[in-house]
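All protein chains but one are shown at their positions in the complex.
Chain nomenclature is as follows: A, B and C, assigned in order of appearance, with residue numbering initiated at 1 for each chain independently.
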Amino acid sequence: MNASGLNLLIAVAMGLNLLALGSGRVSSLIRAVSFQGMALGAMPFLLSHEFSPWVTLVAVATIVGKGWVIPLLLGRAMRAANIERETDPLIGFVPSLLLGAGGTIAAVGLARILPLRPEHAGSLLVPGALASMLTGFILLIGRNKALSQVCGYLILENGIYLFGLLLIHTTPLLVEAGILLDVTVGVFVIGIIVDRIQRAFDTLDTRKLTVLRE
Amino acid sequence: MIGPLLLFALVALGLGALAGRRSPAVWVALTLAAGVALGAAGVAVGFGLQPDWDWRSGFPVGGQALHLRLDALSALFLILLAGVGLAGTAYSHTYLTLNDGIDPSAPARGRLWWNGLIFHLAVVLINSNGLHFLIGWELFTVCAYFLITLDRRRLAVRQAGWLYLAASHAGTIALFAFFTLLASATGSWDLGPLRERTDLAPLFWLALFGFGLKAGLFPLHVWLPSAHANAPSHVSALLSGVTLKLGIYGLLRFSGWLPVPASAGWVILGLGAVGALAGIVFALVQTDLKRLLAYCSVENIGVILIGLGGALVAAGEPAADWGRLALAGALLHVWTHGFAKALLFLGAGTVVHAAGTRDLGRMGGLWRALPFTAVAFLVGSASMSGLPPLAGLVGEWLVYLGLFDAVASHGPAGWAAGPAVIALALAGAVALATFTKANALVFLGAPRSSPSHALHEPDRWRSAPTFGLAGAVLLLGLAPAFVAPILARASEAWRPFDTGTAAVRVPLISLGRFQLILALVLVGVAFALWRRVHHLGVTRGPTWDCGYAQPSRRMQYTAGAMGGTVGGWFTWFLRPERSQRRPRGPLPDRAFILDRPRETVLEGVVTPVARQVLRVSTAVRRLQHGRLQSYILYIVIGLAALGLIVLVQGGRP
Amino acid sequence: MSLLWDLPLRLAFWLLLAPLVPGLINRIKAWVAGRRGPPLLQLYYDLARLWRKQVVMSSLASPGFILGPAVAWVAVVVAALLLPLGPAGTVLGFSGDALALVYLLALARFATAWAAMETGSAFEGMGVVREVSFAVLAEGSILSALLALGVQSHSLALNQMLAPTVGTGSALLAAGLFTVLLAENCRVPFDDPNTHLELTMIHEVMVLDHSGPPLAAILHGASVKLLLFSVLLVQAVLPVANLPAPAAAALLAGGVLGVVVGIGLVESLIARLAFRKVPLLLTTAFLLCLFALLVAWKGGAG
Partner (left out) sequence: MIPLLLILLPLAGATLAAIWPSDRMRPWFLPAIAAPHTVLAWVLMVHPPEVTDGEWFGFDAVARAVLPVVSLLFLICSAYGVPYLRVRGERPNRVFVSTLLAVIGLMSAGLMARHLGVLWIATEGVTLAAVPLLHFNRTPRAFEATWKYLLVGGTGIALSLLGSFCLGYASLQGNGSGDLTFHALAHQGATLSRPWLLIAWVLLLVGYGTKMGLAPMHTWKPDAYGEAPGLVGAILAGGVTTVAFVALLRVRSVLGAAGEGPMADLTLLCIGLFSVVVASLFLLGTRDFKRMLAYSSVEHMGILSVGAALGAPGIGAALFHVWTNSLTKGSLFLSAGNLRRSAGSASMDDVRGLARIAPRSTRLFVAGLFAVTACPPFGIFFSELRILRAAFDGGHTVVTAVFLLGLLFAFFGLARVVLGVAYGPPRSRAATPRVHFSETAGVILPSLLLLALSAWMGLYPPALLESLWSAAVAQLVALP
């Protein structure tokens, strides 16, 4: 019924992916992530045919977690490490944008091949999920700043969450379990801040994190 | 009767290992007792005083019920183990505590691992369960490693030990595969004659690699020289005298119990012939006494393998009894070489301790200080060169008889036997040259360097075993007929299912008579000449040497020169490392020429291969470069690869 | 015939006749060179004199210096006794005595070399190395010759082996064994028994320091060895054993004489070989024996 609304939201999320890929400013990256989180958080309402407190709880938790708490922490970390820009990433912005765009198209195509249940066939859930995961991986592999990688991880996990929405009615538990991934992210960020306090690792540049090697 | 003896021996060895740290006296007593018990058990079964011993118990080790057996073949090797073990034990009692700058903790460790080695060698010999065989095999390898590296503060020793361990493990892996395949083919770990399972024949190649490597089969001998040279001498004696022979034991056992490929005999014969010749040529050019002896072991293993190969070839032919003759020769050679080589290594231990070096080029004239050792060493060398009236000849003689019959019978086997005979002959002659060199450089002439501290005959503990072994060599030479029964029984036990062939007759009476007469005449004439000379009186003077007033000791022939001529014929193969400086000008100053014998197979084959592998490993290790981004990329790649596999495989139903 | 008087007779034959051979050779050489050579019995005189002489011994030498020659002598003589003598056949023979013969010669070599090394002299070391090195090829040739005979006669007992069938094989064998004979007994072209250049000698140089009875033993042993090889050669190529006794005896004697003459002629007509060439010649002998073996093998098979 409100599949169109849902698809709209997913489209927004996918747009935010591209934004995240293209932006060199860490702050805009964080903002993109937080908006995406909120969008994701809103989705369960649109999915659920009738009001169920459980689903509402999940949704609210998601919005609060993904959309507000984590971006807040990230922002704090950013300020603590006073970095603003992602300098010369391993995969340049334009290539990663192109990759992301191509990936998004491919995702739509791939979703057609996958055998989906009729009620999911129309929705952008699966393509969106795939696109976000791809974006996440691109950021994880292509960025130098730890913060950007964390954001990449967040987007990856958003993709997984999107996919999880397929199952929100039958097995809500799994979907809720996804929240734990946010905890992981929380640990990342805390790690960064803690370490920032220790001054062990300046400018959160992972290129300096290559002491341990063969 | 047998069971209790063996049990006693093993327990005594165990207790001895425990006692070794605290009280050497207890250790030596227990270990000697164990050796005697092992020998007794071996003699009882080997000479047929007792029936073959086969003992099963429900008591499981590693999930497998114990199954021990002692037949004539095992007994033969058990007796060898007992003999050399006794000698080595006695020798090491004082040898270990000689202060040659060895690690202070060495003696205690030496006793512990020594008992462990003998224990597990015995276990392997009396075992009839694949799993337990493998356990014993691996453990004696480990014990031997710790014995070789007793003086582990020296780099050379550690390197030798490492090479030994690595090579042995390669062999062990092959045996892993061998025994596991056997077990999965037969459905049980139990070992025994399996004539009818012709599908098992290919397994022989695995066994050949695994056991051959341990035996020092020619191209696989790379670990052998350095290990024998760097180990303490009583250890070298046991390694060369017994553990090499265990490789032979394994080959005998499983070529006897399992069916073998048709080509097996030919391959072994060929490898043996090549090994005999190559080994002894390498020995001839060595400049390190113990390396020389070690390479000589490679030759004798070759001789033994010629016998075994002959037996296998003959087994493929109708009514070819010559095979059993060759086999009997090989078995006897296992003994003669074992005892003689142990004798030589013990002698070398004394010599090295006295001269303070292993370098032949710095010895000489030691007969004055060590007359008895010199005699014992001479006996060992003569036997090694197969000279009458000593033991070495007897085994080779039997092998010769077998091969001659093969050639005379005009069968296809002649094509293998003929070349083998000639290889044996050449090897024999080179062996003579080798031992002439060894004796001359060590004992004769004038000392080439200022002699070291301990220029005196060793104490009783060390001289007694040397002479004991010399006695054994002499006895085997003069009365070989006495060992004919065990040889016959052993070569029947080799293939228990071949009841078709006539019982093996080992014609040793005539040769024994001949050797005895010869010995008597030798002694008589030598005595007569001695009397004559001393009746006429002897004047001592400097070496005349065509009128050189006072030849200096540095004018004597050196280790390099003594091997030079024959070595020169094989330069294409030995590839010695030559460094020289030609004399220049009308008044030439110092000039020299130096040939370092090289480990051709090791340096020419093994090392390059290892280098390639290491190159690959270095390339792979670059992947762990510490960049997190790529680590995540690896995950994605792994994902993609697995997905691809599933996609490809999923396509087909 | 019984061992009792057979053995002493043979012993006498070998011990007494052997020193004649070098004398003969020298006579022949003298005759070819047109000189009055040394008397035929020169070696007997020398031996007698040496037997009475006192021994001078290097201060480095051990008792082995004296025992070595004794062992070598015994080895050679026993080897000779193993050899069948034409119609008289053999007395100590047993299956496999051929190998015993080879290894007895090796024992002799070892003992001589040991005695030589006693003195710590560079020259004698040189001689020893040459001796044991060339022996490698010589022994290979002898073994393959024996193998050829064994193949012909299906036996490994000398008295049966030495009943050859005359043919191409025998010719090859003759050539090969003759060369080996020259090498093993240090005759020209391998060595020059009466040279005095130590650098060029093999056998002589090993005995430089010996004197008195030991030297006598060495010289006599050498002559026995020479005779032994000649007898072996003759019986290996001529069908001595197949003839009636008198003819056999005559043939044997004649053959040996022939060999001796051959040696003499070779020594008179051919110059010594350069040392680098020696292995080459020996290898040739080796190959000749190998071909003989092949011929025997094929012949037997066909």
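One rule holds for everything that comes next: contacts are C-beta pairs under 8 Å (C-beta built on N, C-alpha and C of every residue); 3 or more make two chains touch, one makes a residue touch a chain.
Computed from a prediction, not measured in an experiment: that's the story for all the values here.
Novice: List the neighbours, among the chains on screen, of the chain that has been left out.
Specialist: If we consider the entire complex, the absent chain touches A, B.
Novice: Please identify which residue in B:F8, B:W55 or B:F176 touches the non-displayed chain.
Specialist: With B:F8, B:W55 or B:F176 as choices, the missing chain is touched by B:F176.
Novice: Pick out which of B:R22, B:R56 or B:R153 touches the chain that's been left out of the picture.
Specialist: The single option touching the absent chain is B:R153.
Novice: Could you list which residues of chain A touch the chain missing from the display?
Specialist: Answer for chain A: residues 114-115, 117, 133, 140, 146, 149, 153, 156-157, 160, 163-164, 166-167, 169-171, 173-174, 177-178, 180-181, 183-184, 187-188, 191, 195, 198, 200-201, 209, 211-212, 214 touch the chain left out.
Novice: By the contact definition given up top, give the residues of chain B that touch the hidden chain.
Specialist: That gives, for chain B, the contact residues 60-63, 131, 134-135, 138-139, 142, 149, 152-153, 155, 158, 161-162, 165-166, 169-170, 173, 176-177, 180-181, 183-184, 613-614, 616-618, 620-621, 623-624, 628, 631-632, 634-635, 637-639, 642-643, 645-646, 649-650.
Going forward, only the chains that are shown with their structure count from here on.
Novice: How many angstrom between the C-alpha centroids of chain B and chain A?
Specialist: Taking the mean C-alpha position of each chain, the two centres sit 69 Å apart.
Novice: Taking each chain's centre as the mean of its CA atoms, how far is chain B from chain C in angstrom?
Specialist: 36
Novice: Using the touch definition up top, name the residues of chain B that touch chain A in the complex.
Specialist: Residues in contact with chain A: 621-622, 624-630, 632-633, 636.
Novice: Please output the residues of chain A touching chain B within their complex, sorted ascending.
Specialist: 90, 137, 140-144, 149, 206-207, 209-214
Novice: For a test of understanding, state which residues of chain B touch chain C in their complex under the given definition.
Specialist: 364-365, 367-368, 371, 374, 378, 382, 385-388, 393, 397, 400-401, 404-405, 407-408, 410, 414, 418, 421-422, 424-426, 428-430, 432-433, 435-436, 439-440, 443-446, 507, 510-511, 513-514, 517-518, 521-522, 525-526, 528-530, 532-533, 536-546, 548, 551, 553, 555-557, 561-562, 564-566, 569
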